[in-house]
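Notes follow once the structure below has been shown.
The complex appears here without one of its protein chains, the remainder shown in place.
After this line comes subunit A, so read on.
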């Protein structure tokens, strides 16, 4: 196409043009290749960013799914736990389990003497170990008096050390793990008393100041309650709005305003919705701060435009012949919509809603405004308990300097991304399976 026409029929003056064209051809082709190259570079860069981000987060977060445990011989000494011998559950719950852990560690290293070395020895084990022993006794009181080999959660510093993130060659003062501790850990390692196990704590507990005890369960439940509120509010209202605007509304100024309004709301920065939530829901209506209920309200206002726009697109794709057939059979307008148009548009509406919910799941800025950013240890149990959500938990952890928290932040991001991929995958599946071309 780019080649100039060749032929003997061309008159003499065009020979001149032909020469000019030929002269420029190499330059033009080079320009063409360059332009194409720019395009390719741009798209490669874009895709490289995707790979880089995922690679970066997965490589940082993957180790967090395993946690270091130390096997310690624990003697459930009745004289310590139950001096009265009454086996009173209350007394057993309040007993001094930390002593047992210390005794167990001393049994492993009988030669350690002195207050500071003993404290360093105890520091290898997480402070959660005492609670772990307490749980065991509560589950099986018959353990009392026996000696068991128990796998106890190691402290975050030990865990970081075994994941290779603490340099042994550093001067001792700059290391969170000291020389004597390294010596003990190496001994434990060679005797097979150190093991990496699946990090169940991450999924079972709420937030904590100690990295090895911090988990995302609280944030996951908070996200669940918040999204439940969001879905229960935004889906019915969104579908109803889409149906009204598409099937019933007269074309007039009022509906025009609603339409423009919805399009603009879809582009309002999310943080402004947070301001709305703070001023209206919390200050004016007096709803509690940090509650999933308020978070859900704010997010549903944000998700509403997405659902409405997707819903209207789904409704317009249903051909008019369906409507005419229903009306022709004597259905009322609402029956026509309810029995025929809506079921046909439902897959498209659900797809749009799931994508909207996935966006709401990843949203954090407006939730910062309404106080869902507090340090909350307890797992929320209902819509009014103070809670945080997964992205906000990521934000909170990302501020903490410990290496173990960086790892956990990345792991939380992986969980969040997994949920988002799952939701988007579901949306694609719905679309593929139920989409009808008319």
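Basically, contacts are C-beta pairs under 8 Å (C-beta built on N, C-alpha and C of every residue); 3 or more make two chains touch, one makes a residue touch a chain; residues count from 1.
Criterion: contacts and distances are computed from a predicted model.
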Inset, instruction - Given the choices "Phosphate transport system permease protein", "AsnC family transcriptional regulator", "ATP-binding cassette domain-containing protein" or "Putative aldehyde dehydrogenase AldA", state the protein name listed in UniProt for the chain not shown. - result: "Phosphate transport system permease protein"
Legend entry - Which residue of A:38, A:198 or A:375 touches the chain not shown here: A:38
Legend entry - Candidates A:170, A:271 or A:377 - the one touching the absent chain: A:271
Inset, instruction - Have a look at A:245, A:313, A:346 or A:426 and name the one touching the chain we're not showing. - result: A:245
Legend entry - Sole residue of A:70, A:291 or A:304 that reaches the chain not shown, by the stated touch rule: A:304
Inset, instruction - For subunit A, enumerate the residues touching the unshown chain of the complex. - result: 1-2, 4, 21, 28-29, 31-32, 34-36, 38-43, 45-47, 49-50, 53, 56-57, 236-238, 240-241, 243-245, 248-249, 257-258, 261-265, 267-276, 278-280, 283-284, 301, 304-305, 308, 332, 334, 358-359, 361-365, 368-369, 371, 373, 391-392, 394-395, 398, 406, 409-410, 413, 416-417, 420, 424
